[in-house]
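The structure that follows is given in the form of structure tokens.
Shown here: the complex without one of its protein chains, the others still in place.
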Amino acid sequence: MANKGVKIVTIGGGSSYTPELVEGFIKRYDELPIRELWLVDIEEGREKLEIVGAMAQRMVKAAGIDCTVHLTLDRREALKDADFVTTQFRVGLLQARIKDERIPLSHGMIGQETNGAGGMFKALRTVPVILSIVEDMKELCPNAWLINFTNPAGMITQAVLTHGNWKKVIGLCNVPIGATKMDAAALGVEEEDLRFQFAGLNHLHWHKIKDTKGNDRTMEVIDKLTDVSGVDSGIANLKMLRFLPEQIKDLGMIPCGYHRYYYMTDVMLADELEEYNTIGTRGEQVKKLEDSLFELYKDPNLDYKPEELSKRGGTHYSDAACEVINSIYNNKGTTMVVSTENNGTIDDLPYDCAVEVSATIDASGAHPVNWGKFPASARGLVQVMKAMEELIIEAGATGDYGKALQAFTMNPLVVSGDGAKALLNEMLVAHEAHLPQFADSIAKIKANQL
Amino acid sequence: MANKGVKIVTIGGGSSYTPELVEGFIKRYDELPIRELWLVDIEEGREKLEIVGAMAQRMVKAAGIDCTVHLTLDRREALKDADFVTTQFRVGLLQARIKDERIPLSHGMIGQETNGAGGMFKALRTVPVILSIVEDMKELCPNAWLINFTNPAGMITQAVLTHGNWKKVIGLCNVPIGATKMDAAALGVEEEDLRFQFAGLNHLHWHKIKDTKGNDRTMEVIDKLTDVSGVDSGIANLKMLRFLPEQIKDLGMIPCGYHRYYYMTDVMLADELEEYNTIGTRGEQVKKLEDSLFELYKDPNLDYKPEELSKRGGTHYSDAACEVINSIYNNKGTTMVVSTENNGTIDDLPYDCAVEVSATIDASGAHPVNWGKFPASARGLVQVMKAMEELIIEAGATGDYGKALQAFTMNPLVVSGDGAKALLNEMLVAHEAHLPQFADSIAKIKANQL
Amino acid sequence: MANKGVKIVTIGGGSSYTPELVEGFIKRYDELPIRELWLVDIEEGREKLEIVGAMAQRMVKAAGIDCTVHLTLDRREALKDADFVTTQFRVGLLQARIKDERIPLSHGMIGQETNGAGGMFKALRTVPVILSIVEDMKELCPNAWLINFTNPAGMITQAVLTHGNWKKVIGLCNVPIGATKMDAAALGVEEEDLRFQFAGLNHLHWHKIKDTKGNDRTMEVIDKLTDVSGVDSGIANLKMLRFLPEQIKDLGMIPCGYHRYYYMTDVMLADELEEYNTIGTRGEQVKKLEDSLFELYKDPNLDYKPEELSKRGGTHYSDAACEVINSIYNNKGTTMVVSTENNGTIDDLPYDCAVEVSATIDASGAHPVNWGKFPASARGLVQVMKAMEELIIEAGATGDYGKALQAFTMNPLVVSGDGAKALLNEMLVAHEAHLPQFADSIAKIKANQL
Partner (left out) sequence: MANKGVKIVTIGGGSSYTPELVEGFIKRYDELPIRELWLVDIEEGREKLEIVGAMAQRMVKAAGIDCTVHLTLDRREALKDADFVTTQFRVGLLQARIKDERIPLSHGMIGQETNGAGGMFKALRTVPVILSIVEDMKELCPNAWLINFTNPAGMITQAVLTHGNWKKVIGLCNVPIGATKMDAAALGVEEEDLRFQFAGLNHLHWHKIKDTKGNDRTMEVIDKLTDVSGVDSGIANLKMLRFLPEQIKDLGMIPCGYHRYYYMTDVMLADELEEYNTIGTRGEQVKKLEDSLFELYKDPNLDYKPEELSKRGGTHYSDAACEVINSIYNNKGTTMVVSTENNGTIDDLPYDCAVEVSATIDASGAHPVNWGKFPASARGLVQVMKAMEELIIEAGATGDYGKALQAFTMNPLVVSGDGAKALLNEMLVAHEAHLPQFADSIAKIKANQL
């Protein structure tokens, strides 16, 4: 690896995030000498790949580094002898996301990309694709690391571990990064002067904070996060203010932003329905953003990541991916929050599932800091969500309709019953093109036999 | 115990169920020679106690057995040297139940006696009372068995075990009894020719069925239970027909009737709202039934259990209690489904919680048949419900508002968020008279400080 | 099964125990109508098979039942369409047992059939044979039950479960039967008036006793078992007297007889060495007993089980096997102590290992009574023994020398180190004929390369 330079393959290379990723690699070039970056996409993404790929090439050239950016639709050619494979693809593009949002909302239920019915469908579409990538990797680059930031990152990581039987995988999310920045600001100290310990699942983790004296500062952050009395609290994120203070104080841990879907379901649903009926769902908004981003990317003079990308959401994501790769390559032992195999880190969850926890990352992968047991107030939620995830992964890998229905029934963001089944069926049909494993069930649904 | 005859104390003796209990004891008198039956109630229940107590005395007299029925408002006098204590009291009487039903429904959420917000409040009111009974028992009858059929029976049994630190307790429910009768009818065989194994929580258990050849008949019953095509399926219980067949078949286990609240939430809520807006909730219907039952009981010539009691719901309950007592007293080794300490019977739940499982009952108590692990499709639900139960028991024992709010947030039948908190607050105030442990929180709510 | 009558296959049919087995079947004929009993043995056992087989045929004829006893060396012919397969074979016959005893004793270590180095070698020889039987059963009688009483019964049962992947297996031992008889005698009550609960491993279980009033009588039995002051204690078994009273009282449970190897190693070793140097080891004694038994069996007028068989040891074994078969066939629900899959019955041991526990036996197999956790004083021993068992089973199935060495190191009855390795090597060579899976290691040992 060291002699020939590092070969990185990015699947879903036509993503609007790619410039952040490329910027991250350029920034770390001295430590992480990438010789080849392969951006891979599929036919439907060819145009975006060409636009963003050309820009990536300009960025690399402007940086003056010795790295070749390859654009290809041939995944197998790209994977050959790769050192790291990053995945940032979206099966069905933003059109699929918009369906994941709008169809549940039309049934009066949460419609979101990684939570509720939408999140479950994103997983159903993605699991077969990630498993086929893993099969290619076993053949073409059996020593490579897979760094996944395709959502829902926890379920995809678990699918790779359990159904793909591929252990060199790390899942990534930008949520913990944002949280630590916000917490440090709330306390008025530097991030590096705090010790954070996270545990839970992707988009469903909690964390605690200690300072340099070993004092627990968690409650102080909670007080600031739930203090709605003044604008000077130093916390800009309005949505964070909408937790119930009594609940978060009782938890004694800081929930992640996505917990609002589970802790404040009514408020979140009302917000989403408001947008659904007016400015469009988040996916629709992002679609417009993306279109204008790609217009920018077309500019043959643009050879740096434009400021506008930060509005896209998902900021820090690509940078985190670069840092994981850097930590592995240089055996740095950086502490990060990643999705990895549980192995007893969280005592309340199955031994072999994926969890999202604080871990040190070095050349041999992610080494989780032990967590132990959750209090009942977190335990029940994390357990029901993990069971739901297992059901969806199984359904995604096999096309088992019953398992998908169980997951819909169990997911707290779906009201169970006839409506849940009707929603499941409608979404299966709507996503038919990307759910070949459900072909039989979809045929029955269309024939009113399911 | 044997020499002096058995002394039984029934707390909540003024219940309309008492005649079934008395009938059960009379029926078993040859095996279970009860010399004293103490019916205990509180001042608010004096009138009912006197009516039903007099009837109990007539029943015993008509049976010609050597047993004295005592009526008293003095619980401590009654408990002295008791052999068995049965609990069937209802804190706040049916008026409280009606609030448990109507207030959630007025917020558009499930309103039910043992599930959802109503069930949680029933537990909050009952936990302190059962713990005070246990304290009396430690002093007055330290060798007695506590047979609890006060609902929610699982949470009350766990409170006795964990907060009361009293191990000689068995919790009872009539649901499994009804299920086995229905299953046998569905298969057209005698109940005693089937082997049932139940596991889960009170009002949230699943079971499997084997026949005399060791063949698994579970799927066959599931097919009949979910077969809606004809009226000749042999299953009279309409509500059972409303499960989603695909879900139950995928489970491979038979859920209990109350699972409909979790599996068919939309349908159940619609049904409840319909009744709420028309004929009144179940509690209101039962109230009328009870009033007419007590009219019947007043008849000085009535000395047997009237047929009308079976409409009351809860049939088999008292009979099951008699059978548990009989099995303990006579060391019978009967297999029953009871709430008892887990101790690893269900691998997915905490070691020291209460579970509802098949067990043999003999002189040394309940000995559960080992169950092992649930599939993910049941595991997540049973785990989230147990965590919710733990939170409610803790809140009931201590008056901790935060814990109650966590439970409301976690309960799948309450939509979390501002509405959940508003519902919690409204119910705390409505039940103020029976929630002394929450006095401080209630004062704050009234002052708009919580 | 019912129509054609039951077909039973006994592998190791030439055993001297066979008359007890046949007597057991005759005794239960009304309940358990066996039409065919196939006694199977191998070429080396042909003579014994013919002698004991002829006697079995005489017994059946004398009983006047409609059952044919077949004698064969063709295992596959016998297994075809069997309903129950019982295994009582001994790989290498008594000669192998004598080596298992004498070689360890020559190294100054415990030499015994089911414990220590001898027990481990018995397992190493037996595991491949039982696995080949299971492979035949999968093909020839896939619905049959395997009732194993070949020792070491626990390890063999586990090998069938984990390496054979055959779930319809029950392992049997006569030790618990003897214990309950002795306990009842010690208390002066009938066995059926006591409730025994056993848990642990084969030849390493503990039990507790309750009476018809639910009172724990365990300590009372312990007091009698450890009371060495008088001959009137009612306990004839001298060996039981040699426990240390303080240890057994502290345990609060009754150990099995074989615990003496672990609790009284010095005394047991001294006893064994005394016999080794004088009258011969147990195996040598049994050899003489067997020879005289077969002389008896040759008598063409003998058509009943002779009294002399009871001295053979292992009494009750065959009768227990008949009772298990009877309980399965007639769905009786009898409570017995059997080796079966743990599935959380004992919380301290792996989920999927074999344990020996109280269970009810019916048409669907063994249903263990939940046990929970052991106190530390039993937990450590049962855990180290289970790990040793796992290593031996793995070594037996694969011929892995390292695993066998680990097991020798871990077994408390082998002094670890150079001597343990020398003992292992000597025994591998001595048993070469029955350890084909270790051929490579044995060759290296002979060449002084291991």
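Per-chain residue numbering starts at 1, and chain names A, B and C are given in the order in which the chains are listed.
Here is the rule we use: contacts are C-beta pairs under 8 Å (C-beta built on N, C-alpha and C of every residue); 3 or more make two chains touch, one makes a residue touch a chain.
Not measured: the values here are computed from a predicted model.
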Visible chains that the absent chain touches, using the contact criterion stated earlier: A, C
Selected residue (touches chain absent from view) among C:Pro142, C:Gly417 or C:Pro436: C:Gly417
Sole contact to the chain not displayed, among A:Arg76, A:Lys288 or A:Lys373: A:Lys373
Residue of A:Asn148, A:Thr265 or A:Thr345 touching the missing chain in the full complex: A:Thr345
Residue, one of C:Ser15, C:Thr335, C:Ser364 or C:Gln406, that touches the chain absent here: C:Gln406
Touch list for chain A against the chain that is not drawn: 1, 195, 197, 210-216, 328, 331, 333, 343-347, 351, 360, 362-365, 367-373
Where the unshown chain meets chain C, residue by residue: 244, 246-247, 249-251, 262-268, 376-377, 379-381, 383-388, 390-391, 394, 400-403, 405-406, 409-410, 412, 415-421, 450
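Definition applied: only the chains that are shown with their structure count from here on.
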Overall pattern in which the protein chains touch one another (line/ring/star/complete/other): line
Inter-centroid spacing, chain C versus chain A (mean Cα positions, whole Å): 55
Inter-centroid spacing, chain C versus chain B (mean Cα positions, whole Å): 46
Multi-chain contact residues (two or more partners), chain A: none
